[in-house]
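Of the protein chains in this complex, all but one are displayed in their positions.
So, chain A:
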Amino acid sequence: MFDWMLWTTPTALVFAGIAALLLIMGVWARLSPPIARRGFLRIETDRGDRLYIGLISAAAFLVLWIAVTDLSMLLALGGALVLIVVIGRWG
């Protein structure tokens, strides 16, 4: 049915990851409702906002990495994950 979308295993895993992330955030919000606070970003955010900012920042970081250097993308992926955690925890 979805053959026309030309799926590949890596992209399927990425989308499954995003879907799982949404599901986890939804369940987490149900269990303990998010509280908005201010971190080093200096704007009021709850954890959903910070996840979004983290993901977008990570994507921008990966694009900049691929645009300027030939170093391994695994290093970039590590950096992106650190970025997401830092923004999520202290942002």
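Keep this in mind: a residue touches a chain if its C-beta (ideal position, glycine included) is under 8 Å from a C-beta of that chain, and two chains touch if they have at least 3 such contacts; residues count from 1.
Simple rule for what comes next: contacts and distances are computed from a predicted model.
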| item | value |
| --- | --- |
| The complex's invisible chain, by UniProt name, from "Heme exporter protein B", "Glycerol transport system permease protein", "histidine kinase" or "TAT-variant-translocated molybdopterin oxidoreductase" | "Glycerol transport system permease protein" |
| Contact partner of the left-out chain, one of A:23, A:60 or A:82 | A:60 |
| Touch residues of chain A, complete complex, unshown partner | 3-8, 10-11, 14-15, 43-44, 52-53, 56, 59-60, 63, 66-67, 73 |
